[in-house]
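Take this structure first; my questions come after.
One protein chain omitted, others in place.
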């Protein structure tokens, strides 16, 4: 293990504290907002720059400590970037579907209602 | 080319992923990674996905930088909303955006862009009407958001996937 130079330590501290702070802010948003569609914006802070800050801090630390480029943390970043749209889109569509089938007033109605395409959740096939 | 390599980008990306995961670029790992990438490409061919038509792929570099700048900006904006209006955002609301994009790969990229920038969440896309339903955390000016999506992202995606 090599000693880490001062500039590396300072850059590491900025990256990791910034990333963790953004993730924490996202969790605060998730806990405090009063509507589901507002809450869904919270975790995207953690999955964008919160994640990037911590991943880059880890890559920087291991690169400096081991004296060779360590890049495998980038895989986590790529994985999160690819999967987050899928989970959030499925989740928000499920919430939209549930709100619509309950007739919630503050949710936009679908453009054209085709009854055959969207079975109600309680119909057993 | 198309028989052995139906999805060259997928094959190259998976091989690269394997090499990064193993943290070595030795011949053995290269062969193993190529085997994984090639078999995954062949397996994906049997799914029968439609291939995206590339127009000007080099424009993607410009798009990456535009999106990175927007991610920084919207991170700050959402953090500010959480800090100042913690209980209920003032003007959060739904937004309908008419889109000209129809290519499924381009729409997938647009969904990644919109989800990666905090403050916008993709709800659903109506393919017949070509209309996208979004939820925006800070919906001060609807026209500005529609302009942002159509002029900044959609125009470039239309150029990339001609």
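By written order: A and B. Residues from 1 in each chain.
Here, a contact is a pair of C-beta atoms (placed from the backbone, for glycine too) under 8 Å apart; a residue touches a chain by one contact, two chains touch by 3 or more.
We take it that contacts and distances are computed from a predicted model.
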In UniProt, out of "Multisubunit potassium/proton antiporter, PhaF subunit (TC 2.A.63.1.1)", "ATP-dependent helicase/nuclease subunit B", "Branched-chain amino acid ABC transporter permease" or "Glycosyl hydrolase", the chain dropped from the view is recorded as "Multisubunit potassium/proton antiporter, PhaF subunit (TC 2.A.63.1.1)"
For the chain omitted from this view, which of the shown chains does it touch? A
Against the hidden chain, chain A presents residues 1, 3-6, 8-10, 12-13, 16-17, 19-21, 23-24, 26-28, 30-31, 36, 39-40, 42-43, 46-47, 50-51, 54-55, 57-58, 61-62, 65, 70, 72-73, 75-76, 79-80, 83, 86-88, 90-91, 93-95, 97-98, 119, 121-122
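Operating definition for what follows: only the chains that are shown with their structure count from here on.
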Whole-Å distance, chain A centre to chain B centre, using C-alpha means? 14
Listed in rising order, chain B residues that touch chain A in their complex are 17, 20-21, 23, 71-72, 75, 78-79, 81-83, 86-89, 92, 94, 96, 111-112, 114-119, 121-124, 126, 128-129, 131, 133, 135, 137
Hey, which residues of chain A end up touching chain B in the complex? 22, 25-26, 28-29, 32-35, 37-38, 40-42, 44-45, 47-49, 70-72, 74-75, 78, 81-82, 84-85, 88-89, 92-93, 96, 107-108, 110-112
